[in-house]
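All protein chains but one are shown at their positions in the complex.
Each chain carries a letter (A and B) given by its place in the written order, and its residues are counted from 1.
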Amino acid sequence: MNTSQLETNSAPNEVGQEMYQLIRELFPICRSITGNGFRETLDIIKKYIPLAVHKVPTGTRVFDWTVPKEWNIRDAYIKNAAGQKIIDFRNSNLHVLSYSVPVNARMSLGELREHLFTLPDHPDWIPFRTSYFTENWGFCLSHKRYLGLEDCEYEVCIDSSLEDGSLTYGEFYLEGESTDEVLLSCHTCHPSLCNDNLSGVALTTFLAKHLSSLALRYSYRFLFIPGMIGSITWLSLNEDKVPRIRHGLVVACVGDPGPLTYKRSRQGDAEIDQAVAHVLKHSGHDYEIEDFIPFGYDERQYCSPGFDLPVGSLTRTPHGRYPEYHTSADNLDLVQPEYLADSFSKYLAVLDVLEGNGKYLNTNPKCEPQLGKRGLYEAIGGQANRKASQLAMLWVLNLSDGKHTLLDIAERSGLQFSLVRHTADLLLDHGLLQEAPE
Amino acid sequence: MNTSQLETNSAPNEVGQEMYQLIRELFPICRSITGNGFRETLDIIKKYIPLAVHKVPTGTRVFDWTVPKEWNIRDAYIKNAAGQKIIDFRNSNLHVLSYSVPVNARMSLGELREHLFTLPDHPDWIPFRTSYFTENWGFCLSHKRYLGLEDCEYEVCIDSSLEDGSLTYGEFYLEGESTDEVLLSCHTCHPSLCNDNLSGVALTTFLAKHLSSLALRYSYRFLFIPGMIGSITWLSLNEDKVPRIRHGLVVACVGDPGPLTYKRSRQGDAEIDQAVAHVLKHSGHDYEIEDFIPFGYDERQYCSPGFDLPVGSLTRTPHGRYPEYHTSADNLDLVQPEYLADSFSKYLAVLDVLEGNGKYLNTNPKCEPQLGKRGLYEAIGGQANRKASQLAMLWVLNLSDGKHTLLDIAERSGLQFSLVRHTADLLLDHGLLQEAPE
Partner (left out) sequence: MNTSQLETNSAPNEVGQEMYQLIRELFPICRSITGNGFRETLDIIKKYIPLAVHKVPTGTRVFDWTVPKEWNIRDAYIKNAAGQKIIDFRNSNLHVLSYSVPVNARMSLGELREHLFTLPDHPDWIPFRTSYFTENWGFCLSHKRYLGLEDCEYEVCIDSSLEDGSLTYGEFYLEGESTDEVLLSCHTCHPSLCNDNLSGVALTTFLAKHLSSLALRYSYRFLFIPGMIGSITWLSLNEDKVPRIRHGLVVACVGDPGPLTYKRSRQGDAEIDQAVAHVLKHSGHDYEIEDFIPFGYDERQYCSPGFDLPVGSLTRTPHGRYPEYHTSADNLDLVQPEYLADSFSKYLAVLDVLEGNGKYLNTNPKCEPQLGKRGLYEAIGGQANRKASQLAMLWVLNLSDGKHTLLDIAERSGLQFSLVRHTADLLLDHGLLQEAPE
């Protein structure tokens, strides 16, 4: 594994543009937790990475849950008395309550209103609503449009189907030196919403693509799943693989302008928690770190007490805290390439810490070794960095007692992980360090 | 055990009035660490709870101490040259130095002054003074009166006796489901002083009365003892019972207007310490929490290193920190029903935490169970509470791994114990939790 590749081979700005293009391509598709839109999405991702596509039949028991019927939709609209389509699914797939059962009826405004959802506080925006586990149908529309509805008879059509089929998910396993795994999981079930979570889908795709070109210490597992039922399904069908997961992140909301926000794993002090905290602390940007709570995305399942996996969630503005959340305003304007690129860099920096976080033994543990006679003072770049580099050597030598990881050393010394890692490589090359036994 | 009884059956205001009436009834009695006044007090408490009265003979060795002679007093006064009683025990039993030996003599003002105690900083108040372990006699009086003493011959009479007898204490043992005990101990030895400690006596009495009507998890032991020598005596004679004490509180100074103040046990992080801290933190009122120091009331003995019991002390203003402390101003004006009622509620809330602080196992530990299909979203009251209640369910399920108590869960989630407890009951009813093995 060569971590400098991990850090330097990435061209964030270019990757930011590529992620944005992928989001733009995926945006129009009507996704839900099952159905053709989900599969169409995976087909597009397969252009970037060799995704395995798994189908789990409706009715499969997954722990306390059952894989639901598959939902597909062809068309939906509301016509007024004049026969004009006043709401048209083809304009925005958010218009239809996700998992709406088919309907084809005429009704009064009063009856129709029972099935309409709006956001009075944001009268121009269409809300995103779902009814996965209770049969219902409905339309979402802007409050402004809602207020303009005339009192007449309406024709309502939802040309959907809710039938036995399958739950589909995408999985890409990238084999590294070790069978220990890093899990990267993104929910891929939302329709035309950019930050939540096409941004996460795009970032996961490009991370996978980028890592594919590198020799890696860990194996990596990338999951593109429907939220909640997807992680429950994967965990249920892959219990044998769970013990290999050493670190993990749930990838979501990574394209908005907000600061990076990390939600710790249930364990709270796992290596992933330390690694993310280190990267954010040294990033020079604002950030937030929050404790685990059993609410949010799929970390709820990964961190359930029967698994208690070291899986946190690294987002920009977390779900529910930006006004555009779950509305038509979570669109291609909210998400921007520069924020995607920044998130990509931070994720890479975190993985760089995980990949390089070894534990070493000073081969001359009694007193300092003589750095000068090995040319190690000269080994270091410019005069300006010489003192910092020398200090890094002394720290790495002093704490390489088989108990401290390089991240521990970075934290105790206050130095950046990359410098500590680079220094350890240099000392390894000179025989002053050796790998610590497990 | 039904903790909702513990919380809802109490009518604090009514209980506050009843406690105040008991204090009023006990106020005139001249108590000391031994003697008839102490027994008379226990007889009155017996009207509320079936107290066992124990007598320990003078001279009994109790660890490093010896049960002292019994002190009784019938009358005491100082007459001036004109034969007028200028100090009269019948006006206030504080006038006599507690444990004064008998005296019947005539003396000059100069000689008398050696035996007079006043408070120059509070010239209207009579101090409370004792001489339990050194034979002496004396009178306490207001400094104003002291300054007005004329230079004449005085007749001094203390009609007391200091003879072999016994040390008396009251004990009420309330049997619960478990032989593990909660200890509630109050010093009952002070004469006409309300906050210190008729307030504690009354609170302990009414707690005992209230708990008597409930089915309880723990057994409870209520001790009405003379301060210091009483706890030493009880511990010495009941060493076999000590290991059963799982939690304890020393009850004192609970009727003044000051904020609740908790003094931690010597252990510092015992369950009682956590429980009291939780209740105070969520009370919405000011409060103080202080570390243990080996000074104060009977917690000094319970927390001596040979016992190191998890016993703290929950007071309002602690001893020595309010100006009326150990003076005639610690009277029926200082203590008020509303403060007694508030203290009573807080004590009940603490006991409610102890009673309900179970440890459970999530029966579906892998991923979340499906709450909707069990009607658990609807099980919850108003729309407004739905989100909080759902979060409480998720927290209880997530942390019920046999390692976290409900109090741990309340602390980690920031939720109130009562909500967590109620939620756990609901989940138990639905088979989603089971009791954790010990």
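Note that in this section a residue touches a chain if its C-beta (ideal position, glycine included) is under 8 Å from a C-beta of that chain, and two chains touch if they have at least 3 such contacts.
This one's a predicted model, so the numbers in the text were calculated from it and none came from an experiment.
Chemist: Decide which residue listed in A:N91, A:S178, A:N364 or A:N385 touches the omitted chain of the complex.
Modeler: Among A:N91, A:S178, A:N364 or A:N385, only A:N364 touches the chain that is not shown.
Chemist: Of the residues B:L26, B:L141 or B:I232, which one touches the chain left out of the display?
Modeler: B:I232
Chemist: Name, in rising order, the residues on subunit B that touch the hidden chain in the full complex.
Modeler: Touch set of subunit B with respect to the missing chain: 62-65, 133-134, 231-232, 235-236, 239, 266, 293-295, 300-301, 303-308.
Chemist: Applying the definition given at the start, please give the residues of subunit A touching the unseen chain.
Modeler: 362, 364-370, 372-373, 391, 394-395, 397-401, 413
Going forward, only the chains that are shown with their structure count from here on.
Chemist: Between subunit A and subunit B, what's the gap in Å when you average each chain's C-alpha atoms?
Modeler: Taking the mean C-alpha position of each chain, the two centres sit 55 Å apart.
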